[in-house]
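Below: the structure, in structure tokens.
Of the protein chains in this complex, one is absent; all others appear in place.
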């Protein structure tokens, strides 16, 4: 089981690193820019989580495999990106996959550090969105927090559903895959169907 | 006394959360945006302080009451904000109140962790301004550090006056209320009278 978690964690770092490197491609940065944005996006969310949880060692400081995955994914993107017709679409789906993985894994790690449930859910949301936030902020793209499409909401769904399912012994075994699927499905629906929450001040009382 | 400090701390988080949610209202974000900006603004300053002091537990990670206050204040703002004629004015005064509370409470916590006085004053200034800085930066509003009105100066006054007064046994008992009042009064005067420090390059030597 721990091997599966480690594998998902590396996979999440990889897909976020690809999304960061693709954002660097859109801005036509140099190869070091690809690596920097790939790495910042890949490890940004988990770094914020570990700093706030005050873990003994930030995950990538203790285990260099994470940095190598970021560097490798960024270099692969550098050489392969021009084969993709639409970088923006690949970026969007890599990001959605990372979102689903990290919303659950972030909640899981916070619970393992005995954070209260509301804190653990917040940590899951932050782990899933902070890397993208850093990427977009540094690139001058509009921050994901300001966009009306359902992004953080999907992370919230992943974090909450994992929190609920793991607390019940009957559902604990399936909590991880179900919650990841739920978060990804909601984000995918939001992308494909252009779903969004109602904005402030657009209700009938206005 | 500790109960009073805890109460002021929750109050500071609440007024900053309201200012964050009001900034979300100005940008017409959805309800989750209100909660996110309320929470980030409410706990941002204290989080930076606790990370830099390397406290055992970041305050809101150990005590979920802070997150509930942020969520509650953000939701209340969502439902009540349209009753206010001028969101910007309410935001300004909520922000001023948080500034006064956190400049003193931040200095107090740093001194309790045995930080040197100059460090504790810096921590007080940072606790008071970092939440607003995050809020404005993420919303694309002009950063408070760049504006000529007296904002950080008021936090400096609160931090310094608390530092001085608490060091003398004769004034230690009144240090907290006096310093909070001083910071709020200076910030209020700056808002009402449009006070500002002289800019670089505008002196007679130019």
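A and B are the chain letters, set down in written order, and residue numbers restart from 1 in every chain.
Operating definition for what follows: a contact is a pair of C-beta atoms (placed from the backbone, for glycine too) under 8 Å apart; a residue touches a chain by one contact, two chains touch by 3 or more.
All values derive from a computational prediction rather than experimental measurement.
Novice: Which of these touches the unseen chain: A:8, A:34, A:102 or A:151?
Specialist: Going through A:8, A:34, A:102 or A:151 one by one, A:34 is the residue touching the chain not shown.
Novice: What does the interface between chain A and the hidden chain look like in terms of residue numbers?
Specialist: Here the touching residues of chain A are 24-25, 27-34, 36-37, 39, 47, 51, 54-58, 60-61, 64, 67-68, 78, 81-82, 137-140.
Novice: Just checking the interface: what residues of chain B touch the absent partner chain?
Specialist: On the side of chain B, residues 51-54, 115-119, 122, 133, 137, 143, 145-146, 148, 152-153, 156, 196-202, 205-206 touch the unshown chain.
The definition used in the following text is that only the chains that are shown with their structure count from here on.
Novice: In whole angstrom, what separates the CA-based centres of chain A and chain B?
Specialist: From the centre of chain A to the centre of chain B is 30 Å.
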